[in-house]
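Below is one structure. I have some questions about it.
Only a single protein chain was left out; the remaining protein chains are all shown in position.
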Amino acid sequence: MTTPGSGQLVTAGVIGAGRMGSFHAETLARRLPGTRLAAVADPAPGAAHQLADRLGCPRAFTDPGQLLADPAVDAVVIVTPARTHAGLVEAAARAGKAIYCEKPMALSLADADRAIDAACQAGVPLQVGFNRRYDAGFRAARDQIAAGAIGTPQLLRSLTRDPKLADPARIPPWTIFTETLIHDFDALRFLNPGAEPAEVFALADALIRPDFRDRGLLDTAVVTIRFDNGALATAEASFQAVYGYDVRGEVLGPGGMLTLGDLRATHLTSYGPHGVTAGCVSYDQDLFRDAYIAELADFTDCVRTGRPPAVTGQDARAALSIARAAIRSVTTGSPVRIDELKDQ
Amino acid sequence: MTTPGSGQLVTAGVIGAGRMGSFHAETLARRLPGTRLAAVADPAPGAAHQLADRLGCPRAFTDPGQLLADPAVDAVVIVTPARTHAGLVEAAARAGKAIYCEKPMALSLADADRAIDAACQAGVPLQVGFNRRYDAGFRAARDQIAAGAIGTPQLLRSLTRDPKLADPARIPPWTIFTETLIHDFDALRFLNPGAEPAEVFALADALIRPDFRDRGLLDTAVVTIRFDNGALATAEASFQAVYGYDVRGEVLGPGGMLTLGDLRATHLTSYGPHGVTAGCVSYDQDLFRDAYIAELADFTDCVRTGRPPAVTGQDARAALSIARAAIRSVTTGSPVRIDELKDQ
Amino acid sequence: MTTPGSGQLVTAGVIGAGRMGSFHAETLARRLPGTRLAAVADPAPGAAHQLADRLGCPRAFTDPGQLLADPAVDAVVIVTPARTHAGLVEAAARAGKAIYCEKPMALSLADADRAIDAACQAGVPLQVGFNRRYDAGFRAARDQIAAGAIGTPQLLRSLTRDPKLADPARIPPWTIFTETLIHDFDALRFLNPGAEPAEVFALADALIRPDFRDRGLLDTAVVTIRFDNGALATAEASFQAVYGYDVRGEVLGPGGMLTLGDLRATHLTSYGPHGVTAGCVSYDQDLFRDAYIAELADFTDCVRTGRPPAVTGQDARAALSIARAAIRSVTTGSPVRIDELKDQ
Partner (left out) sequence: MTTPGSGQLVTAGVIGAGRMGSFHAETLARRLPGTRLAAVADPAPGAAHQLADRLGCPRAFTDPGQLLADPAVDAVVIVTPARTHAGLVEAAARAGKAIYCEKPMALSLADADRAIDAACQAGVPLQVGFNRRYDAGFRAARDQIAAGAIGTPQLLRSLTRDPKLADPARIPPWTIFTETLIHDFDALRFLNPGAEPAEVFALADALIRPDFRDRGLLDTAVVTIRFDNGALATAEASFQAVYGYDVRGEVLGPGGMLTLGDLRATHLTSYGPHGVTAGCVSYDQDLFRDAYIAELADFTDCVRTGRPPAVTGQDARAALSIARAAIRSVTTGSPVRIDELKDQ
């Protein structure tokens, strides 16, 4: 990759034209000065063209390989189904592109290692889509913790609840760990600076759709993590919270507690005969809109300036290691030490 | 009055066996160690007896004069209709009783002056029922302000909203000023220590029951007050807030702002498909239960120890002077200076 | 003005390269697809050029007249000192430009009328910068009220407090009414749909900097307004709230209450030995960032589609009439009826 000079235009290609891919594409096309959306790729017939047209993007492919081969593309943003991430990171690295990859970067530690190695070998930046790190509240919490405001964390909590479980038949096994809780695993590492997970115990079940339990659905989970600095953490997820999209965090240390998260959609509150009411956020793109934009702004700035990304392949691997340990814990019914994990 | 020694029993008589009188009677009978409910009086047939029976109180009268003449009564608690307060204070003072009188102590400044004089002449303590002064939040705010935490107040707000306007036909004219906002007028003085009102402008209307406007109902009011230390204040009242009983305050000074008030009935919050909900307080005796008890505890302690009350007849007069100015302002359509008021 | 077709590019010129002008210029240059920043004008030497350079804008002028004469400019955004607004609106209208003017559009009713007439004569859209109307919370409140959720408003409140009074010597007289409270006057109209102000009483003083009272500074104000639908409203302003930028609203109707405003900068809350703490917003461009962008998006959409603006010159005039009445009320010490106002 040739690093574009500071001030130079970054040309980006988006692989994956779904809901999140469209948002990222629009960010690259319109919301980031100094960045241009050069290409979109999606195997679904017409998807890439439709998105490219809407955003005035000159090129659209059904084959991601074509996008990776396009010399007009400096950087790729991978927003495809999770199982394809690691392979695309490798391919993009070989093609010499700067890489932004949505979470999870990989589903196995072996894949994660290969992806990291590929980027390293190619000397290209590799950033992973842990958007909470770019949320103003989470960032301020991390800064305060890193500055010692509450001392070394003792008890942490992170949770994610989606507003609606649409079609349980389409959810791959272990999704709750590899795609949902992966955010919380990263958030817990982010809020416990310098510490790494040591031991994991997980409980999970199909409580929202028990009729899918036999098909392997896990829609509700609680994970307990002991970190190597002693901190005890819980991560909690549900695929359906009828009140809306719910992301919260909490950190207790010897100097105090920080809490994170806001369920309210606006600052409007209603008081009626049945009490106080406020509307909740129902959509991740409402809650994290600014963070989604900020992470791509940071990524394109890395591409432009050559500085390394703030959220790396190693961060992706570390969060994945908790997910893999949680999966093994559910399978065995026992706690799992991170250092027991092979490259599964 | 003979001051009972410290540790001695205070015997109290309650005049008025309505909702609030019953609460005060129960407090005196059961909630205050060292205090005994010795008598109840109420002209309504059976009311005093029924209350006395329920509380194990030995004497019940239909004539308040009999209670005032009872040598077994050290202190009287006046919880009758407002128009009778000043006269009963005078009579109680002449009978040598320590006096607690519900707000408003009087409806005219002349009456207030006579009541104050009577208590002064008799050398009996006279305390007035501005219960907010005994609420933990209001008290903490006053203490912080008095300690200079936010500097000299610049902007203040106090509001009272009742949950339900039951029967507009039974509300005497000007009630919103003399019985409802009188609390806010006192609260504003309490939260602006040492300052006195200088000028008052009031707007009021029948917006809840416009069909009673012609009969003189005022159910909604806003009063603006300029204090002699420069502070500008608003007091606001409504006879019907469907969400519950609403009492709040706010004080801005050069060093910051304090806000007061909580509409929530408990710490339980519900999150459902329609958002976040919390139940509201619907009853003043829920919101101010502790304060109602604390003010009688303080009063009986004054009786027991001989120290002067914390909320005096002069406080009652000062709040009334704002109410009278507001009434004149509504009548004339112009702002009214407090020093223009005669003893009306 | 030739209306650009739907989908066509809108080219905008910004007059005034100060803090807010720079923000609007950046919005036009970068944040709004389909809009281009074509020119900047500012009489301060170098200001326009510097801003134009930073944003890649092709033209910069020191004379606003040159910008107005530029045929490459479809629409002008006026962000100059308040006293120049009305004149620039007239000139822009004569030049056939679509007009967005920051509040207050005029300082006298006569000026407001001339500006409105000019835009009307020229057949150009005229939108005024009441940004709160574009804030998600205020808009949702208005929508609920217009839909009857709380019935006809009875009591309203709107307040604005700036975080810091920098240099009192540079503040023109009556600024608190014409530049600060003008937002609240508009917000109260917005939240009381269809109603118009009937009577105004105002108190104002120099409480933050009493040393500037003799020079005419008014830094603290409370305004009471009676609307023609009976609603009673207060608007309140302070030039210095040390805790941050504070904008709130409240509306009570027969069906309930709505409250608006959030002082918290993020969803991070700290709990330490001294209690619960959350950081406050210190800057209007933080609090209303999305609204500032949304109002220009709406304006450029009006330019593009030919539909009339949502916030009009008549809205500006109506808010100004309250400000003028408040000024007269402070001057005379009496309440002022809106229909008494001439074109002062």
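For clarity, chains are labelled A, B and C in written order, and residue numbers in each chain start from 1.
The rule is simple: a contact is a pair of C-beta atoms (placed from the backbone, for glycine too) under 8 Å apart; a residue touches a chain by one contact, two chains touch by 3 or more.
Computed from a predicted model, the values in this text were never measured in an experiment.
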{"item": "Touch with the omitted chain, as defined above, among C:A115, C:L263, C:A325 or C:I338", "value": "C:L263"}
{"item": "Given A:C120, A:A146, A:A166 or A:V242, the one touching the chain that is not displayed", "value": "A:V242"}
{"item": "Residue in contact with the excluded chain [from A:A82, A:L109 or A:M257]", "value": "A:M257"}
{"item": "Footprint left on subunit A by the chain that the document does not show", "value": "154-155, 157, 161, 199, 201, 203-205, 207-208, 210, 220-222, 224, 226, 230-234, 236, 238, 240-243, 246, 252, 254-257, 333-335"}
{"item": "Hidden partner interface residues of subunit B, rising order", "value": "30-31, 33, 136-138, 140-141, 144, 149-150, 255-262, 265-273, 279"}
{"item": "Residue numbers in subunit C that touch the chain omitted from display", "value": "241-244, 263-265, 271-280"}
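In this section, only the chains that are shown with their structure count from here on.
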{"item": "Farthest chain relative to subunit A (centres taken as mean CA coordinates)", "value": "B"}
{"item": "Chain occupying the most central position, where position means C-alpha average", "value": "C"}
{"item": "Between subunit A and subunit B, centroid-to-centroid distance (C-alpha), Å", "value": "57"}
{"item": "Centre distance in Å when subunit A and subunit C are each reduced to the mean of their C-alpha atoms", "value": "39"}
{"item": "Residues of subunit B touching at least two other chains", "value": "241-243"}
